[in-house]
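The structure appears below as structure tokens.
Missing here: one protein chain of the complex. Every other protein chain is in place.
Coming up: subunit A.
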């Protein structure tokens, strides 16, 4: 091997450089986001339930919202019947955010953690945060 030393040094420098994000973050645990469900409206609910079960909402809320907007705007169907047969008005601003009025604590916490930036709020008006 010609210039073996130089190659080895080069490889080491490259590996150190490429692996920088990994060793730089070792030991730094970023806190797992814990969205808060504590809003005045939710507190007053006798049964604290979303439109669908918690696990479904956690994994599929984006698909649900996508379906909601298509049915509401394109088909004019503005009532959603959930898996239990209950009816809900389809509206991000007036139905979802009525309960989840703490957008910063509820939506943004996870979205920021996952570096997901939904553009819903460029048009839909987020609720005014009430100080608890």
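In the analysis below, a contact is a pair of C-beta atoms (placed from the backbone, for glycine too) under 8 Å apart; a residue touches a chain by one contact, two chains touch by 3 or more; residues count from 1.
Everything that follows uses one rule, which is that contacts and distances are computed from a predicted model.
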Worksheet, complete the sentence: Choosing from "Chromate transporter", "Dihydroorotase", "Tetrathionate reductase subunit B" or "YeeE/YedE family protein", the absent chain's UniProt record names it "Tetrathionate reductase subunit B"
Worksheet item: Touching the left-out chain: which of A:25, A:63 or A:112?
Response: A:63
Worksheet item: Which positions on subunit A touch the chain that was left off?
Response: 52, 56, 60, 63-64, 67, 69, 71, 73-83, 87, 89-90, 93-94, 119, 122-125, 127-128
